[in-house]
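Every protein chain of the complex appears in place save one, which is left out.
So, chain A:
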Amino acid sequence: MTTAPARAGWRFRQPSVIPGFGLTLGFSLAYLTLIILIPLSGLVWRSAALGWTDFWAIVADRRTINALQISFGTAFAAAAINVVFGTLVAWVLVRYRFPGRRIVDAMVDLPFALPTAVAGIALTTLYAPNGWIGKLLMPLGIKVAYTPLGIVIALVFIGLPFVVRTVQPIMEEIDKEVEEAAATLGASRFQIITRILFPGLAPAIVTGFSLAFARGVGEYGSVIFIAGNLPFKSEIAPLLIVIRLEEYNYPAATAIAAIMLALSFLMLLVVNLVQSWSRKRYG
């Protein structure tokens, strides 16, 4: 018993023999602190200066709540749509060989590269009541531009590459033999997709969803052109922050930012917990 070390609890896992653990960890921490932690803690600091009651009054304000609802609701809807169609696009790119496949593959990245304002203006032009698509939808009573539906469309555009690019590599790794094994065991094509392929892709799909969702919550440039920005109806939280800033109402701006930060962090935490649970189970 005397030889047993008394220290227990937190300990570093033995790093490998390759040197550089101390250096790289130190750099990573310093870098993350500089780039992420200091600005965010500044945000929390400024809104904390506000005091609890004032903070709550700003957050519980009808306009703030509506803006948050619109931001998170449209981001969620857009991410959900992207999960379905992004997975489909990834499937087509991975599984089929057709002329122009590389061009389609490259096209997926365009929303990454395009200035978001350009995307917003282009989409608004298309979906406005007198635009090419808006004109067709008008008689059906569907109004896209200047409504939350427009926001969803802008966010679908922005979020698509996140889903495709996270699902695609995992899909490429799927062993063809696993599908063949299922087929020889008598599984139909539908059963193979739902019982074999989908569970294998689920973690990647969840990651793609959370990335697209996070991007959607924070998106500003493309949304403000198509949203119409009517308070209580199509005003997103990031825009509300900008409005408060322009009113020199810094406390209100930081309060809204802080609550967005908390909500986003919470959602990403949940997603990560789901991920690590599934990783532990399936290796």
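Everything below uses one rule, namely that contacts are C-beta pairs under 8 Å (C-beta built on N, C-alpha and C of every residue); 3 or more make two chains touch, one makes a residue touch a chain; residues count from 1.
FYI, contacts and distances are computed from a predicted model.
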According to its UniProt entry, is the unseen chain "Sulfate ABC transporter ATP-binding protein", "NADH-quinone oxidoreductase subunit M", "Carbon-phosphorus lyase complex subunit PhnI" or "Protein translocase subunit SecD"? "Sulfate ABC transporter ATP-binding protein"
Please pick, from A:I58, A:A77, A:A182 or A:A255, the residue that touches the omitted chain in the full complex. A:A182
Contact residue for the chain not shown (choose from A:R95, A:K135 or A:R195): A:R195
Kindly note down the residues of chain A that lie in touch with the hidden chain. 175, 177-178, 180-188, 191, 195-196, 199-200, 281-283
